[in-house]
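One protein chain omitted, others in place.
Letters A, B and C mark the chains in the order given here, with residues in each chain numbered from 1 onward.
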Amino acid sequence: MTALPALSPETAEALQRTRERVCALHAELTRWNLVTWTSGNISERVPGTELIVIKPSGVTYEDLTPASMVVCDLYGAPVEDGCSPSSDTDAHAYVYREMPEVGAVVHTHSTYATAWAARGEPVPCAITAMADEFGDDIPVGPFALIGGDDIGRGIVATLRGHRSPAVLMDRHGVFTIGKDAKSAVKAAVMCEDVARTVHLARQHGPVERLPQEHIDALYDRYQNVYGQRKGTAS
Amino acid sequence: MTALPALSPETAEALQRTRERVCALHAELTRWNLVTWTSGNISERVPGTELIVIKPSGVTYEDLTPASMVVCDLYGAPVEDGCSPSSDTDAHAYVYREMPEVGAVVHTHSTYATAWAARGEPVPCAITAMADEFGDDIPVGPFALIGGDDIGRGIVATLRGHRSPAVLMDRHGVFTIGKDAKSAVKAAVMCEDVARTVHLARQHGPVERLPQEHIDALYDRYQNVYGQRKGTAS
Amino acid sequence: MTALPALSPETAEALQRTRERVCALHAELTRWNLVTWTSGNISERVPGTELIVIKPSGVTYEDLTPASMVVCDLYGAPVEDGCSPSSDTDAHAYVYREMPEVGAVVHTHSTYATAWAARGEPVPCAITAMADEFGDDIPVGPFALIGGDDIGRGIVATLRGHRSPAVLMDRHGVFTIGKDAKSAVKAAVMCEDVARTVHLARQHGPVERLPQEHIDALYDRYQNVYGQRKGTAS
Partner (left out) sequence: MTALPALSPETAEALQRTRERVCALHAELTRWNLVTWTSGNISERVPGTELIVIKPSGVTYEDLTPASMVVCDLYGAPVEDGCSPSSDTDAHAYVYREMPEVGAVVHTHSTYATAWAARGEPVPCAITAMADEFGDDIPVGPFALIGGDDIGRGIVATLRGHRSPAVLMDRHGVFTIGKDAKSAVKAAVMCEDVARTVHLARQHGPVERLPQEHIDALYDRYQNVYGQRKGTAS
């Protein structure tokens, strides 16, 4: 194909805003030191469509532009000429197909989280910041090779019905989901933060999971109370 | 309510300067890598009033402006329309009510300090920089859930009568106090610094607390001699 | 000698572009925290010549300019007046003489990779990012003193016929090779990244090498599928 099918003005506008958002949020991956060279990527659904926008493959973060973001269908196929999409696109696409409530997916190999993944060990929910954001341990998904639906299947099997928006794919790295790209990026940032803190804590003694009722109370409050009322702040 | 009660010109000026100071000092939290996403906050008393200024909830650090800082009474209630205050405001407010000598409070989840907190273990006063600034071990406060006065009560119970301006709240993070916001921020910066150094030191052998008379001598000198004479430098 | 022998306009242009590329890529060494003070260096062949361009010795990274890059023959001798070449030039030159397929060489003492080198221990291929880029463990080369061909000989003996573009020289640091300077720099960046992740992973339990068939599949795919089609992206 050579170009997107004709889009309504509203959809074209939504697509353009999604390109801008996805492009800009990649800067958060570098700012919080979650990625090395070109190793992480963000995708987001285009509201009101069956399309997603994702990072192009192998392009460095400072070279990204809204126009270079790749538009794909929910099977990961690009719908216009241009850059090739991330080599992780199949995994993202599978998640969108299987989890309609997911608006965005982020993938990183952030250092401490990937260290837990290298051992295939979940991060225990040992500090309040983790109960707030993840509501549970950060789980480990199965080992899967890149290409095809295996990684996506592992993500969905692990995160469906789980409070955590982050999964550590065995021997690989992190995938996070969110209602939008900002939420999924935040989950990736917080995943590395708590993976690092709990890693360090365990170096000098055992670290225990918080009691379940405290986890529940913290998670419930954070999801429902924290942040600005709608429309008052970013 | 819709606006602050009428303020004298002097108080209005003091309030504006406090907003500017509190806003600007949040940049120190990011500069020294004490915070992730929106995870830390600073408050300061408005001189000559029963008011405090605190970070708005869930707003990223680069989006903060003096005008977005939230003015609250000493029970943590906002006194004007605008952003919601930090979800940690109750804890800050309790400290101001109970410790009139405290002019500012800082809260972070800085990595190494929170790693000690995750084990519920105080940082032993093992290096001279720690004796200078903290005059003792950095103590651990009780586990408490967010909301209401429990966290504030734990901070006050731990720091009242203690030389250390920093407390590690069990499984949670760091709170520091100071005569003003700059002092409390400095305590938060130094808390992470010494928590990291002592953490690393212990990885290759035991680390002993300094003898008490050395701690006393260092603390006394640092509090009374260090820095510029009044009015000669920042 | 006082100047390069007369060059054809094409060669002069190729030389100038190589100077610019090698100079600019040193900024990636500082950006990814691979070097301290003046401790790392990059060289690249000048296409169509028997010349290489390399960092001047002892010059800090922010003082580098394309003009200060040093042009040497394949025995490491400068071919014009100017700055002295890196004290590691002999090692680079040996690699170019013995491995004609190598277009660039990078040397660093990056922290985690050098920590493995200090123990003389290869980094096991335990995570998918490592299988992608290195296709195997990152091997250790022999101890060798600087000066003469000993280091170069050790690099070639270790990397010839090995998939890994990186070698940890015993008690010393990292050398990487690539078809061009960007590839060799990427290998140096990824070497530190995986050395750090596997180091951290092993702090809390054993880390196993990936099964050989998975390493083979990942390496094959990454070398052949990843990135943009020729000419579509940087």
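Here are a few things to note about the model shown:
One rule holds for everything that comes next: a residue touches a chain if its C-beta (ideal position, glycine included) is under 8 Å from a C-beta of that chain, and two chains touch if they have at least 3 such contacts.
Note that the structure is predicted; figures quoted are calculated from it, not measured.
Within the whole complex, touches from the chain that is not shown fall on B, C. One of C:24, C:99 or C:115 touches the chain omitted from the figure, and that residue is C:115. Where chain B meets the missing chain, the touching residues are 32, 126-129, 186, 189-190, 193, 196-198, 200-201, 203-207, 210, 214, 217-218, 221, 225-229, 232-234. Mapped onto chain C, the interface with the missing chain covers residues 36-37, 39, 56-60, 63, 68, 82-84, 87, 109, 111-112, 114-119, 121, 143, 145-147, 171-173, 199, 202-203.
Throughout what follows, only the chains that are shown with their structure count from here on.
Relative to chain C, the most remote chain by averaged C-alpha coordinates is B. Summary of the copy comparison: rotating chain A onto chain C for the best CA superposition needs 90 degrees, to the nearest 5.
When every chain is represented by the mean of its C-alpha atoms, the one lying closest to the mean of all protein C-alpha atoms is A. Taking each chain's centre as the average of its CA atoms, chain A and chain C sit 32 Å apart. With centres defined as mean CA coordinates, chain C is found 45 Å away from chain B. Residue positions 203 of chain A are each in touch with at least two other chains.
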